[in-house]
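The complex is shown incomplete by one protein chain, all other protein chains being positioned as in the whole.
Showing subunit A:
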Amino acid sequence: MSATAVHSLWTTAADPIDKIDAPKIEYGQLAPTLIIIGAAVLGVLIEAFVPRKFRYYVQLFVSVVALAAAFAAVVALAAGDYGTTKARIAAMGAIAVDGPALFLQGTILLAGLVAIFTFAERRLDPVAHGNRVDSFVAQAGSVPGSAGEQAATKAGFTTTEVFPLALFAIGGMLVFPAANDLLTLFIALEVFSLPLYLLCALARRKRLMSQEAAVKYFLLGAFASAFTLFGIALIYGYAGSVSYGTVAKVVDGTVTTVDPALAGTMGNDALLLIGGAMIVMGLLFKVGAVPFHMWTPDVYQGAPTPVTGFMAAATKVAAFGALLRLLYVVLPGLRWDWRPVMMGVAVITMLGGAIVAITQTDIKRLLAYSSIAHAGFILAGVIATTEEGISSVLFYLAAYSFVTIGAFAVVTLVRDAGGEATHLSKWAGLGRRSPLVAAVFAVFLLAFAGIPLTSGFSGKFAVFKAAADGGAGALVVVGVISSAIAAFFYIRVIVLMFFSEPKTDGPTVAVPSPLTMTAIGIGVAVTLVLGVAPQYFLDLAGDAGVFVR
C-alpha cells in the first residue's frame, strides 16, 4: 500500500459530512430476530426486577412465547413468498431474507423451543432444601464446593439467567446464516458464542468439569474467531468491501475497482485465498469438523446436558447455514479452489469422528464424536455445489437437530446418586428396566446410524445423492464406509441396553415433567415422520434451496 493510498483513507474519512441518511430497516422482515433479541433484553430486565420466586415462571413464559412468536413470524414470511419470489436483502445489505435463511431460522427456533423445555426441567434432580432444582448451578459466581455454594443452594437460588442467555444465543444464530456481509457475520458469531460459553459453565453437578469445559470452549472459540476476523480483513483488502454481493462480483471479475484507496491490494488472489480459508476455518470450528473439532468432546461432556443438546443442534444449524451462504454466495467463483480442500476436510471428519467414537466409554462423548461424523456427512452435501446440495443440507440439519436434542434429553433421565449416569457401562440392561426409555433412545440411535424409516436415513440419502450428483462420488463411498463404522457404536449401545444383564447398582430412570417428555416426544415424532413420509419436508427444503444474491 503506497503512502498516498493510506493518506487518501484519512482524507476520505475526514471529509466533512453533510448529512447521514437514516438506515432503512425492514422491521417486518427482520421480525423473527427482533422478537428474540427483544425477549432476551426483557429477560435481563426480569432478572433485575421480578422477585426471585417468580422469575423461573416469568422467564419460561417469555422465552416460550417469544420463540413461538418468532417462529410464527418466520412462517408468515415464508407464506408471504419471502423465501422464493420476494426474497431480498434487508437492513441496508446486512441481512438476507431468502429461502435458506427462513428455513434455517425456522429450524433454529423450533430446536430452541424444544431445548428451552429441557432447560426448564425441574423434576430430575432430587429436591434440595425444599426447592425443585434444574440442571443449572444455584449461583454461578460461587466457588465449587465452597460454603457460598451451599448457602446459595440452601436459599433456593436458581440461575434463571439461562433463559435470556439462551435467547441471546438464538438471536445470534438467527442472524448468522442470514448475514449478508462479513462484519454482520462476525458479530452474529460472537453474539451467539458468548452466551454459549457462559451456559457451558453452569452445570449443577460436576461443576469443575463444567467450568473447565467453558474455559476451553472460550479460549479455543476466541482463537477461531481471531482467524475469522483476520480472514475478513484480508478479504476486505482483496475486494475493498465486506458485502457478500460485492466480494462475489470482485471474485468473478465483474467489478474491478471499488475503492481507490485499496488499489495496491485489490485483486490480489493470495489475500482472497488465505482470507477465504481463514473464514471457512472459523466456521468449521463451529460445526466441529476435523481438525478443528477437539473442543467438541470435552465441551459436550462438561456442559450441562440440556445445553449440550441445544448447542449440538442449533449451533450446527446456524454454522452450516453460514458456511453454505459463504461458499455459495461469496465464493462460488473459487469453487475449484475450495472444493478439493473441503473434500479432504469432509473425509477426515467423517472417518475421524466415526473411528474415534468406537472406543468411547461415556455416552456424552460418544454423541460428541457422533456429531463430528455427522458434520462430515453434512459437508458432503455442502460440497455438492448444486441447488440440490443446499436443500439436502437444509433437510439434514432439520432432521439431525431434533434427533440430537431428543437423544441428549434422554441422557438427562438416566441418573444415579452422582447425577446423570453417563458412563456406558451403567447403561447395560437399561432395556430390561425401562423398556420405553431404552426403546426411545434406540430410535434416536438408529436415526443417527441412518437406518431406513428414520429421519437419519432420509437425510443421509439426500446429502449423499446430492454429493454423488454433484460429482463427489468418492466422498459418498467414504461416507458409506464411515456410516458402517458409525453403525457399530450406535448398535453397540442398543445391544448393551437390551441384551446385557442389568447391573445391581445400576442407574434409575427419573420420571421427567411434561416439559422433557414433550421434548423427547417431539424428537421421536420428527424422527419417524421425516423417516416414513419425508416427501413434504424434502419439497419444503427443495423450495428453500435458492440463495438471494
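Keep in mind that, in the parts below, a residue touches a chain if its C-beta (ideal position, glycine included) is under 8 Å from a C-beta of that chain, and two chains touch if they have at least 3 such contacts; residues count from 1.
Basically, contacts and distances are computed from a predicted model.
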{"item": "Choices \"Thiazole synthase\", \"Acetyl-coenzyme A carboxylase carboxyl transferase subunit alpha\", \"NADH:ubiquinone oxidoreductase subunit L\" or \"Phenylacetate-CoA oxygenase subunit PaaC\" - which one is the UniProt name of the chain not shown", "value": "\"NADH:ubiquinone oxidoreductase subunit L\""}
{"item": "Hidden partner chain, touching residue among A:Gly80, A:Gly145, A:Gly264 or A:Gly344", "value": "A:Gly344"}
{"item": "Candidate in contact with the missing chain, chosen from A:Ala151, A:Leu208 or A:Ile358", "value": "A:Ile358"}
{"item": "Contact with the hidden chain (one of A:Val255, A:Ala277 or A:Ala468)", "value": "A:Ala277"}
{"item": "Full-complex contact with the absent chain, from A:Phe292, A:Tyr328 or A:Trp427", "value": "A:Phe292"}
{"item": "Touch list for subunit A against the chain that is not drawn", "value": "215-216, 219-220, 223-224, 227, 269-270, 273-274, 276-278, 280-281, 285, 290-292, 294-295, 297-298, 336-338, 340-341, 344-345, 352, 355-360, 485, 488"}
